[in-house]
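Below is the structure I would like to discuss, written out as C-alpha cells.
All protein chains of the complex are present and in place, except for one that has been dropped.
Letters are used for the chains, namely A, B, C and D, taken in the order the chains are written, and counting of residues starts over at 1 for each.
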Amino acid sequence: MALIAGLVLAFGITLADWGIRESYFHNMISSDSYSLSFSALLIACTGVSLLLSPMYYNRLNLPYMDIAAMKLFALAGGICIVSFVNLGLLFIGIELLSISSFVLAGSDKRNLLSNEASLKYFITGSVFSSFLLFGIALVYAVTGSFDVTVIGAFYSQAGGNINNLFYVGMLMIIIALGFKVAAAPFHFWAPDVYDGSPAMVTLFLSTMGKIAAFGAFLRLFNQAFLPVPYHIGILTCIMAVATMFIGNLSALWQDSYKRMLAYSAVAQTGYLLLVIPASGSMSADVLFYNGITYIAASVIAFSVLLLLNQYTESESRSQLIGLAKQNPFLAFAVTVAMLSLAGIPPTAGFFGKYYLFTLAAGAGYTPAVVFAVISSLISIFFYFDIIIKMYTGEAQEQLKMVIPPAYSFSIFVSLIVLILLGVFPGILTGLLQ
Amino acid sequence: MIPLEHYLYLSIILFCIGAMGVLLRRNMIILFMCIELMLNSANLLLVALSKFHSDNSAQIFVFFVMLVSAAEVSVGLAILVMLYRNKPSTQIDLWKKLKE
Amino acid sequence: MIVTILIVLPLLFGLAAIFSNGRSVRNAALAVSLAEFCLALYAAYSFVPQAGMQQVLNLPWIPALGIHYHVGVDGIGLLLILLTALLMPFILYSTPDDIPKPGAYYGLMLVMQAALIGVFSALDGFLFYVFWEMALIPIWFLCLLWGRGNTVAVTLKFFIYTLFGSLLMLVALIYLYLQTPQPHSFSLEVLYAVSNLDANVQGWLFWAFFLAFAIKIPIFPFHSWQPDTYVTAPTQGTMLLSGIMLKMGIYGAMRWLIPVLPMGVHNWMPVAVALSVAGAVYASVIALQQNDLKRMLAYSSMAHVGIIGAGLFSLTANGLTGVVFQMLAHGINTVALFYVADIIERRNNTRNLNLLGGIALADPRFSVLVFVCVLGAVAFPLTNGFIGEFYLLYGLFEYNLPMCIAGGLTVILGAAYMLQFFQKTMFGNAISTPHKPVYAGKSELYVLVPLTAIILLTGIYPKPLLNLAAPAIEQLLQLAQF
Amino acid sequence: MEIAFYVLAVSAILSALAVVFAKSPVYSVLWLILTFFTIAGQYVLLNAQFLAAVHVIVYAGAIMVLFLFVIMLLNLNIATEPVKPVYMRAYEIVGGCVLCLTMVAAIHTSSFEFTPVNAYDNSIGTIEKLGVTLYNNYIFIFEVSSLLFLAAMIGAVILAKKGDI
Partner (left out) sequence: MNLTFAQIALAALPFLPLAGFAVNGLWGRRFKETTIGIVGCGSILLSFLLSVFLFMANLSGSFATVQVRLFDWIPVANGSIGFSLMADPLSLIMLLVITGVGLLIHLYSVGYMHGDAGFARFFAYLNLFIFFMLLLVLADNFLLLFAGWEGVGLCSFLLIGFWFTNESYNAAAKKAFVMNRIGDLGFLLGMFLIVFTYGSLNFDQVFTAAATAGGANNATIIAITLLLFWGACGKSAQIPLYTWLPDAMAGPTPVSALIHAATMVTAGIYLVARCHVLFSLAPFTLSVVLAVGVATALLAATIALFQTDIKKVLAYSTVSQLGYMFAALGTGAYVAGLFHVVTHAFFKALLFLGAGAVIHALHHEQDLRNMGGLRTELPFVYRIFLVGTLAISGIPVFSGFFSKDEILMNVFQHHTVAWGLLFIGALLTTFYMFRLLALAFWGEKRGHHANYVPMNTTMKLPLAVLAFLSFAGGFAGLPEFTGLNWLHHYLSPVFSDVTLHNEPHLSIGVELGLMAFTVLAIAGVIWFYASRFKHLQTRELNQLNGELPWYKKLPANKYYVDEWYNRLLVQPINRLSDFLYRVADTLIIDGLVNRIGGMVLSAGNRARKLQSGDIGIYLYVMLAGASGLFLLYVLLGS
C-alpha cells in the first residue's frame, strides 16, 4: 500500500507544478505542460497496475514486491523520456525502460512462454537500441549538439538545404522508436512478448511502455524535427497503415483472447502512429486524448482477462460466452471498452479516432485516413465478436466470480473516463496547445 | 587529419558486421557479443565526431553508452542463465512456442 | 428547446431502463413515448412553416474544434420527428409482453428513438454523424438478442455494411470541415457556403455521401443486407428499421448531400435516379415470387423506397414533396404491414404464404384492416400511399419520361404482389388452423385501427402536412441550384 | 598517422569478422577482446586518451570476463552449432550486406561540409575537461544511469536466482 501512497504523492506533485515551464539540470529535463501531462498519465498507468497486481500475484504465489520495483524503474525511465530535452537522457531513459521491461517480461520464471518472451524482447530490443544510438550520433554529427531545442533551431533555420545525414539520422531514430512502439516492419516482437509475458506485465507494457514511447517519439518530433519533411512523413504513414492492417488482420482469427488483445494493441499503435507525420500544434493534444482512451480501454479489457485467469488456465475467447448473464456490470464495461477500441460514437474511442483523422487529413495525408477507416472496419469483426459472445450463448458456471474491490474500482474509473470523454470531449481538447 | 567519412564508413562496416553476426549465429553468447560490437561501432563514430566538433559532451555520451551496454550484458546473461535452467542449451531456435 | 427535450427524455429514460428490469418497464416506456408524441404534436402545432429553422439551440460542445451542439427543426425535420414520435408508441405497444429481458429491450428502443430524433434535428455535421452511428448500436443489439435465425452473422453483416458507408461519410465530412474558413466549423450554414470545390472533388465527395445513404436506404446494388436483416430481426426491430431508420438515409441525402454538393449532385443525378428506379423494378419483380411473408414485405419496402430515391434525386419541387410525404406514408404502411405479418406468424407460427389462408373466414374484421393497409401500400387513391406516389411519379415525369414509366411499372407490379399476399393469406379456405383463432384481439386493434385511420385520413386530407414541408423544400431547391 | 588509423581499422574489421565466424564461443570472445583493443587504439588516435583507458577496462576487463565466466559456469564451450541449410546462411549474409550497402548509399548522397561547432582544441580528451562537463551538464543523466544500474542488478537477481521466487 505504501507504493500506492507514494504514487499518489508523485501524481499530486506533477499536477501541482502544472503552470511553470522551465527546464532543470542544464536543460536536461523540462517540465512543460506536455511532459507533465504525459508523466501524470504514466504514473496513473503504473498506479493501476500496482493496484491490480497483489491479487493477481497471490494466486501465482509469486512475491510481487520486486516486480513492483521493476515497474517503478520502468516508470522512472518513462518519465525521463517523456520530458527529455537532451538526447542523452532520451537514450538512457529508453534503455532504463527497456531493461526493466526485459526483466518484467521474463518475471514468471517457471513459465517457458515468459522466458521466450523476454529472450525475444531482449535480443530485438538491444539490436534496435544500437540503431537509436547511431541515429543520435548522426544527428549530433550535423547539428553538433544533443540539445533538442538547439537541434530544432538549427533545423528550422537551415530550412530545406540541411545536410542529408540529418535525414538519415532522423530515419534511424524513427526506426529505433518505431521498434519501441511496435510499428509495422518492426512489430514482430510485440505479439509474442505481449502473449508470452504474464497478463499483468502485458497490461503494464502495452499501456505504460507504449504511451511512454509515443510520448518520446512525438516530443522529439515536436521539438527537434518540426516541419516534418514530406517524404519522411510518407514513410511513417506507410509504416502506420501497414501496422494497422497487420494488427487488425491477424487479430481476426485469434482463438486466444490474450493474443487477440496483443494484436489489437499493435493495431491501435498504427492509428497512434498517424500522429507523427502530422506533428504540429494539435498533435500533442490528439496523442494525449487517444492515449487516455487507449489506456482506459486496455485496463478494462485486460482486467477481464486477469479475472478469468483466476479460474481457468485457458485464455480462449469462448471463456467469455454468457458473461452478461453472470455479471452484467463487467459485461457492460467490456462492451464499452470494445466499442471504444472499435471507434463507435458514444464512446471516447470514436472521438479519438475522429480527432486523429482530422489531424492527419489536415496535414494532407487523406489517403492514409481512408486506409485507417478501412482497417477500423476490419477491427469490428473481432471486437464485436467478443460482445456477441458475451451476450449470446449460455453461461459457463464458473464465471460466477466475485470482483475484488481493486478491480471494480479501476474498471469503474476507466468506464467513467471512456464514457465521459466520449460524451464531453471538450474537457480535454485544447489542453496541451 | 583523417577525413570524417573514413570513420563514418568504418563504423557502418562494423555496425553491419555486428548485424550480420546477430543474423548468422544461433548461439546466444555470440549473439550478445555481436550486439556489443554494434554498440561499439556507434561509440567509435561518437568519439570521432567529438574530435571533429572538439566538444567533449559526445565523449561523455560514450561513457554512458558503455554503462548501458554493461547493464544490458548483465541482464542478457541473467536471461541466458534463466533460459539455460529451463532448456539446457543456448540455441535460440529452441524457443519457438510463441507463434501465430 | 423542445427538440432537446425530445432527445434527452427518451435517452435518459432508456439508459435507466436498460439497467433496471422490473416488470413495470413496459408501461413506463409507453408513457414516455406517448409524452414524446404529445411534445412532438405541440412542436408541430407551434411551428411556423415559412420561418425556416426553429426551436434552434446552439451550445458549444467541443469549442477547440468548432463543434457545437446545434439542433433545430425545419419543415422536413419536423415531419420526420412527428413520424418517429407517432410510430414509437405503436411499436412499443405491439411488443408481446413475454419477451425476455424487457428492461434492456425497452431501454434500447427509447435510446434508439432519442438517436433518431437527434439525426432528424442535428444541424451540426459532427452531431449529425454521432447520432447517425448511435442509432446503429441499439438496433444491432435488438436484432442480435431478440431476433430469430442465425442472428449473429446477419446482424454483423448489417452493422459492418452500414458502418462502411458511414465511415466514408465521416472522411468526406472531415474533408469538408477542413475546407471551411479558418476557425473550422461543422455548422450547416458554413458547410453550405463551402464553394471552392471543383467538379471532380465534388464527385468524390458525392460518392462518399451517396454510398452511406444508399446503403442505409437501401438503393439497388447496396441492398444485400436488407432482406436477411428484416427476416431475422424481431418484428419490432424490422418496424424500426423499415419504418424510421430508412428515412434517416433519405433525410441525410436531403439535408447533407444535395445542398452541400450541388455540382456533384447535378453531375451524378442520372446515375442515382437510374439506380433507384432499377432497384424499384428489381425489388418489385422479385417480390412477386417470394413465399416468405417478411421477405416479400422487405422487397416491397425496397421497391417503394427505390421510387422515393428516384424522386429525391430528380430534384423537382413535386418530386421532393412526394419524397417527404411518401416517407411518412411508407413509414406508417410498412409498420402496419410488418405488424400484420407478426400477428399472422404468431398465430400460425409459419411465414410461408403457400401454407396460410382462410384468415378472412376466421376473423373478418382483421382482414378488413389488413386490406386498408394493403391499399395504402398499393397507392390506392384516398390513401396516403397514392398522394406520395402521385407526386413522386409526377416529379419523375418532369425529370424524364422513361424513368416515370418504369416507376409506373412498379405501381402495377406492386398491385400484383400485394394482392397476391392478401389473397394467399386472407382468402382461400382455412388450411392450417384447427380452432378458429382470434387474429385481432383487443391489443392488436389498439395498434391497427389508429394506423388504418391515419392511412385513410392523411390520404383524404394531406393539406396540413404538405403545407408544413413546402417552404423547406423550396429552400432546399434554391440551395441545390449551383 | 594515417597508416596507424588504417592498420587499426583493418584489424578491427578482420577481428570483428573473426568474432562472427569463429567456431567456438571462447575463440569469438578472444577475437572480440582484440577488436576492443583496436577500437581503444582508434580512441587514442582521436586524442580521447582517458576514454580509451576506460574502454579497455570496462569492455575488455569487465564485460568479457563476465562472458568468459558465464561460458565456464555453464560449460557452453562445445561448438554445437546446428549447421543451418546453406541457403539460410546465404540469405543472412546477403541481408547484412544489403543493409550495409543501403546505409552507405543513404549516407553517400550527402555532402560532408558541415561546420564544426566550436574552435579546435586537442585537449578535449583530458580527464579534467571530461570531469567538468560530466559533473556540470550531464549530472542528471549520471544519476539516472545509476538508477539504470540498480534496475539491471535487481533484474539480474530476479531472473537468474535459483529458487522459486
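Definition applied: a contact is a pair of C-beta atoms (placed from the backbone, for glycine too) under 8 Å apart; a residue touches a chain by one contact, two chains touch by 3 or more.
Keep in mind the model is a prediction, meaning the values are calculated, not measured.
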| item | value |
| --- | --- |
| For the chain not depicted, the shown chains it touches | A, B, C, D |
| Options C:Phe210, C:Tyr282 or C:Tyr439, residue touching the unrepresented chain | C:Tyr282 |
| Per the touch definition above, residue among A:Phe38, A:Tyr56 or A:Trp189 touching the missing chain | A:Trp189 |
| Subunit B residues that touch the omitted chain in the full complex | 19, 22-23, 26, 92-93, 95-100 |
| In subunit A, positions touching the absent partner | 119-120, 123-124, 127-128, 131, 164, 167-168, 171, 174-175, 179, 184-186, 188-189, 191-192, 231-232, 234-235, 238-239, 245-246, 249-254, 378, 381 |
| Absent chain, residues of subunit C that touch it | 157, 160-161, 221, 223-225, 227-228, 282, 285-290, 318, 358, 360-361, 364, 368, 375, 380-382, 386-387, 390, 393-394, 397-398, 404-405, 408-409, 411-413, 415-416, 419-420, 423, 426-429, 460-463, 466, 470 |
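As a convention for this text, only the chains that are shown with their structure count from here on.
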| item | value |
| --- | --- |
| A-D against B-D, pair bridged by the larger set of C-beta contacts | B-D |
| Chain whose averaged C-alpha position falls nearest the assembly-wide average | A |
| Centre distance in Å when subunit B and subunit C are each reduced to the mean of their C-alpha atoms | 66 |
| Separation of mean Cα positions, subunit D and subunit C [Å, integer] | 71 |
| Sites on subunit A at which at least two other chains make contact | 88, 92, 95, 99, 102-103, 106, 109, 118, 141, 144-145 |
| Touching two or more other chains - residues of subunit B | 4, 8, 15, 18-19, 52-53, 55, 57, 60, 64, 68, 71-72, 75, 79, 82 |
| Subunit A-touching residues of subunit B, taken from the complex the two chains share | 4, 8, 11, 15, 18-19, 22, 28, 31, 35, 38-39, 41-42, 45-46, 49, 52-53, 55, 57-58, 60-61, 64-65, 68, 71-72, 75-76, 79, 82-83, 86-87, 92, 95-99 |
| Residues of subunit D defined as touching subunit A within the complex | 103, 106-107, 109-112, 114, 116-117, 136-141, 144-145, 147-148, 150-152, 154-155, 157-159, 164-165 |
| Subunit D contact footprint on subunit B (complex, rising order) | 2-6, 8-10, 12-21, 23-27, 29-30, 32-34, 36-37, 40, 43-44, 47-48, 50-57, 59-60, 62-64, 66-75, 77-82, 84-85, 89-91, 93 |
